[in-house]
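Taking it in order: structure first as structure tokens, then the write-up.
And then subunit A:
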Amino acid sequence: MHETKTALTRRGALALAGAALGSGAITGFPTIWAQNIKDVTLRQIGTGVSGLNPIAEQVKKDLGFTLQLTVTDTDAVAQRAATQARSFDIADIEYFSIKKVYPTGAVQPIDTTRIKLIDKLVPIFTTGKLTPDSQMGQGTSPFSVGFVDSRDAKSFAGKRTELMTLLPTIYNADTLGIRPDLVGRPISHWKDLMDPAFKGRASILNIPGIGIMDAAMVAESAGVVKYGDKGNMTREEIDKTIAFLIEAKRAGQFRAFWKTFDESVNLMASGEVVIQSMWSPAVAAVRSRGIPCTYQPLAEGYRAWGSGLGVMRHVSGLQLDAAYEYLNWYLSGWAGAFLNRQGYYSAVLETAKQNMSENEWGYWMEGKPATAPILSPDGREMEKAGAVRDGGAFAERMGRVVCWNSVMDQDRYMVQKWNEFIAA
Partner candidate 1 sequence: MSRWMPWLQAAPLALVLAVFLVVPMAMLVVVSFYDYDSFSLIPDFVLTNYREVFSSWVTWQTYLKTLWFAGLTWAITLLLGFWLAYFLAFVVRDPTWRMLLFVLTTVPFWTSNLIRMIAWIPFLGRNGILNNTLIGLGAIDRPLEFLLFSDFAVILAFVHLYTLFMVVPVFNTMMRIDHRLLEAARDAGAGFWQTLWCVILPLCKPGIGIGSIFVVVLVMGDFATVRLMSGGQSASVGLMISNQIGLMQYPAAAANAVVLLAMVLLLVAAMLRAIDIRKEL
Partner candidate 2 sequence: MRPDVELIGVTKRYGATVAVDGLSLLIPGGSYCCLLGPSGCGKTSTLRMIAGHESISAGDILLAGRNVTDLKPAERGTAMMFQSYALFPHLSALENIAFGPRMRGVGKAERLARAREFLRLVQLETMADRLPAQLSGGQQQRVALARALITRPKVLLLDEPLSALDPFLRGQMREELKRLQRELGITFIHVTHGQEEAMALSDLAVVMDHGRIAQAAPPREIFERPASAFVARFIGGHNVLELPQGRFAIRTDRTRLAPAAAGPDLAGPDRAGLNLAGQVTAVEYQGSAVRVVLRAADGQTAEALLPDASFHAAPVAPGEAATLGWSAQDAHALPPA
């Protein structure tokens, strides 16, 4: 055991030497230990949601080392994590993706004893429930894939252990976005997406893993399908859901399907679509163009998602130390406040609060009317004084999560059926 560990460390040191010195004089001796942490570079891959340059700049300022960001889409992050793990050090990855990526061995577990604020994490990540009496959502909840029993485990613990797969960083509750000026009536249920009144003016996102969840919320709300677990459907449930979607598509319910953030913003802003699946910052983007758009809370509750930072298996030595520094920094407040101000939620609330004004905290987290204009991170006015956040307080939104983005056992079958829907 000790032997193996040494070998691993040695190899890690070599890799690190390669990373730090570039090509050239690698002698095999651990001269690298003498190097300052400032020479470390951590290469991070992630989505545009949190792969933001201000974060890298702040890391440089606070910690001294370089965070190099590569931004791509959700599928590609998972793909590269699974197939080219050595091409980066940190994966900013979604929980439903880690369900597929972790078993490949690309990611090493995080030793929670080295995370100072581990006990301050929002309980969703440590117990699966926001409050002891709230429901655990269906689907791939962060808790269900958040812990492993040992360094080499291929399956998830399903309970809290000292080893985490991902350090949670950012999460949110998703619902439908609407154009309040164009829908012409109050929207209160997921099934309203299929209201014939919105024929040719509805949209759903065409990322099978997430789209199917929204579709399931709609189908359940409409009373068409009853699910055992929306996050892990049976073939029969998938068939019924897809049939329901195809029927709606043939009836001309959908104007388009979107795949990227920008597409969803453009569809909504141009009025092509008045009701659709949407992401919180996309709603903000529509609103920032002066076009009314509401992230509508619905009676059935929210579909949620979360992502976290995973450390790739090959990271070790000084670079691993730097990675832990980075993980701790992420929870320490600045990043949390930065993300909260964009409408996401941070994993440790206390420290984020210390980095936000009372007005900001009240508006974003407590559902209170803004006492002064709310500014976006780049300083533009997003909301005027008096505005209230759609869906209200943190507890109200995250407390009403009914399912999480997920990977199903019947994943391959689901994708095949989803393609049928798109081709229909």
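Selection rule, in plain terms: all candidates are chains of the complex that A comes from, given by their letters.
Brief remarks follow.
Going forward, a residue touches a chain if its C-beta (ideal position, glycine included) is under 8 Å from a C-beta of that chain, and two chains touch if they have at least 3 such contacts; residues count from 1.
No experiment lies behind these values; they were computed from the predicted model shown.
Looking at subunit A and the listed options 1 or 2, the chain it touches in this complex is number 1.
Those residues of subunit A whose C-beta lies close enough to touch candidate 1 in the complex are 75-76, 78-79, 82-83, 100-101, 103-104, 200, 203, 206, 208, 249, 254-259, 266-267, 270-272, 407, 411-412, 415-416, 419-420, 422-423.
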